[in-house]
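Right, chain A next:
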Amino acid sequence: MKYSYYPGCTLKNKAKVLDRYARSCAEVLGFELEEIENWQCCGGVYPLGNDEIATKLSSVRVLNEAKEKGQELVTVCSACHHVIKRVNDDMKNVEDIRTRANNYMSLSEPYSGETTVLHYLEVLRDKIGFDKLKEKVVNPLTGKKIGAYYGCLLLRPGSVMAFDNPENPKIMEDFIRALGAEPVVYPYRNECCGGYISLKEKEMAKSMCDTITESAKGFGADMLITACPLCMYNLNKSAKETLPVYYFTELLAEALGVKEEADEE
Partner candidate 1 sequence: MQELVNRAKELLANGTVQRVLGWKAGDMAYNPEPSYFETEADLSDFVYDAFCGANLSKYMIEASKKEGKTLVFLKPCDSYSFNQLLKEHRVDREKAYIIGVGCKGKLDIETIRKQGVKGIEEISGASMDDACDTLKIKTIYGDKEVSYQSAMLERCHVCKGKDHVVYDEVIGESRDTVDGERFSEVQRIESMTPEEKFLFFQKELSKCIRCNACRNVCPACSCRKCVFDSNKFDSAQKANVDSFEEKMFHIIRAFHVAGRCTDCGECSRVCPQGIPLHLFNRKFIKDINEFYGDYTAGEDIDAEAPLTHFEFTDREPNEERG
Partner candidate 2 sequence: MSHRDYSGKIKEISGVNPYKCMKCGKCSATCPSFNEMDIKPHQFVSYVLNGDIEALAESKSLWKCLSCFACVERCPRDVKPGKLIDAARQIVVRERGGDYLSADEIPELLDEELPQQLLVSAFRRYKR
Partner candidate 3 sequence: MPLNENEFRPKIVAFCCNWCSYAGADLAGSSRLSYPADVKIIKVPCSCRVNPMFILRAFEKGADGVILCGCHPGDCHYSTGNYYARRRMTLLFSMLDYLGIEKGRTRVEWVSAAEGVKFSQTMNEFVEKIRSLGENVRLGDLRCKN
């Protein structure tokens, strides 16, 4: 199976491991990620205003590329996934945005939300299957107690993201289980890490991350995993409790035996 792939800006430098292991694991699991040519930054946040069109166009471009290739579009970063998936929903369901966006773009055929946007984890769950993934694991992460940190962007709004139950998700827990580790369920796994607020309000973000890591640690987690470079950044700044934070692809690579030596601890 071949998918169009949208890495996003941060995966090209600060979060290279997130990207690299997504690709190498895909190889092991038997699917191909074909990077969209000349993709542009998604903008990091979904523009909420109904009158915001220009800021949605980079996503439309990517979506249309995938449509023209007849492929489903895979993302890894939570923020990119959120933005692209919501823009896609607008293009499909909001007539005004669709019309205006198509007016801006000069596409051979108007784009109206035809592409399916999948997060990498959704590919694992819905296309590969966690039981199949389990079969491919060569280094089960037995004994590790891992708290999944979802954050807000993958889950909300649930009606659009349709990723998992936004208040009690389990996809990452199932993922952790498939890798042979023990998931730690804690109630703040779907609460915000502070997001972009951490640029100017460092203390605020810190206290939010404290709540999250405290809760995870309280329930016995030794580490956290995330799909988002910004969550990773913020969680690492948590003052009170310190838990190592990994990208989910890092653990995946480790379990599948493709983790590179340099990254081994």
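Heads up, the rule we're going with is that contacts are C-beta pairs under 8 Å (C-beta built on N, C-alpha and C of every residue); 3 or more make two chains touch, one makes a residue touch a chain; residues count from 1.
The candidate set was assembled so that all candidates are chains of the complex that A comes from, given by their letters.
These numbers come from a predicted model, not from an experiment.
Candidates 1, 2 or 3 all come from the same complex, and the one touching chain A there is 2.
Put simply, chain A touches candidate 2 in their complex at residues 8-10, 13-15, 41, 43-52, 55, 77, 79, 152, 155-158, 166-167, 191-192, 194-201, 204, 208, 229-230, 232-233, 236.
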